[in-house]
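Before anything else, here's the structure in question.
As you look at this complex, bear in mind that one protein chain is not there, while each of the others sits in place.
Entry: chain A
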Amino acid sequence: MAAGVVWVALKGHPLGVTRHHCSVGGPMGMLRAVCPHGPPWYPRVRYGTPWVPIPSPHRSLRFHPRSAPSHSAGAMVVLRAGLCPGLTEEMIQLLRANNIRTVVDFVSSDLEDVAQSCSLSYKALVAVRRVLLAQFSAFPTNGADLYEELKSSTAILPTGNPSLDQLLDAGLYTGEVTELAGAPGSGKTQVCLSIAASVSLGLRQHVFFLDSTGGFTASRLYQMLQARVEDKEEQVESSAGPLKAVLIDSVSAVLSPLLGGRQSEGLAIMMQLARELKTLAKEFSVAVVVTNQVTRDSSTGALKSALGRSWSFVPSTRVLLQGRAVPWEDGAAPHTACLAKSPRQPTGMQVQLDIGSDAVQEQRPVTPTP
């Protein structure tokens, strides 16, 4: 490991600390899969390590269509004929007779004993084990390669709002999930529309907007686009690039009816959604923006994002938007955005946002990314 950094893929449990399904690369490159029913293993990783793209060098050996390692829930897979070359039906029957049913059992058992008791060739077993390990475990990448890959695949999308860009350290990073939380009327939908306008107009790329609140107004988007296009002749037919931004407004509107009470599935569904979003962001190199509601903390009275602590580990960046509490009373306290969680900037940074209701009159210049 030349760069001295070992990144660990934490699979299956987005909370970041896991006792199950974790593979750690040791110094000799040996991989050890941990059985979830065995003793717990707490790898020494920094909390909140992001997902690692898993560039398996043995891509050609992957025969089973679903065995993308980032999707598999570890090695809890039943041994089946055709899982890899060399694993025949009779082999499976013999292994099953010796109580080896899953990949984990196979990989963690002593092959010499297995060869003796099942009367199978040791070489064949070793070959099968190598293939299974390649398919089902994660490979450690060294930091330098990871950095190179991130540099080539990550893009920074401007949000269309210069102060928000400053807060987010130049914009939205692809491969990450960003959350915008705020009270009703604080401007979340407006910020989402402005991101959609700036990405589709400025970068000429597709934007996927998933609306679960009914707040998407096409005429407002049209207003914003008109304000950004300074030169009407610029509206030329251009081929749009690939999808780079996925906006979900809002994720709590559909998840909060499922949480709480005696329903046991709400949390599982929420975590499944979280996993899908993170995988989407990482594998397809898109920036995922979600909108969340706020609830009032019962003890301090402060506003915090909804959906609880489990959801708070999902986005890597969280911005809290605030509008005016009582609009007809004193002064025009403008909309502000406060950074609640970020991997790059100090938290607690606060900027003023200009939601820009007179967007038709004012000409908003295209911002150069700093």
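Please note the rule applied: a residue touches a chain if its C-beta (ideal position, glycine included) is under 8 Å from a C-beta of that chain, and two chains touch if they have at least 3 such contacts; residues count from 1.
To be clear about the criterion, contacts and distances are computed from a predicted model.
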Hidden subunit of the complex - UniProt protein name among "Eukaryotic translation elongation factor 1 epsilon-1", "DNA repair protein RAD51 homolog 3", "cinnamyl-alcohol dehydrogenase" or "Mitochondrial import inner membrane translocase subunit": "DNA repair protein RAD51 homolog 3"
Touching the absent chain when the full complex is considered, from A:Gln93, A:Gln272 or A:Gln350: A:Gln272
Contact with the hidden chain (one of A:Thr141, A:Thr159, A:Ser256 or A:Ser316): A:Ser256
Residue of A:Thr141, A:Asn161, A:Thr174 or A:Gln190 touching the missing chain in the full complex: A:Gln190
Interface with the unshown chain - residue positions in chain A: 65-66, 72-73, 76-78, 101-102, 183-185, 189-190, 193, 196, 209, 212-223, 250, 252-254, 256-257, 259-261, 264-265, 268, 272, 293-296, 303, 306, 325-329, 357-358
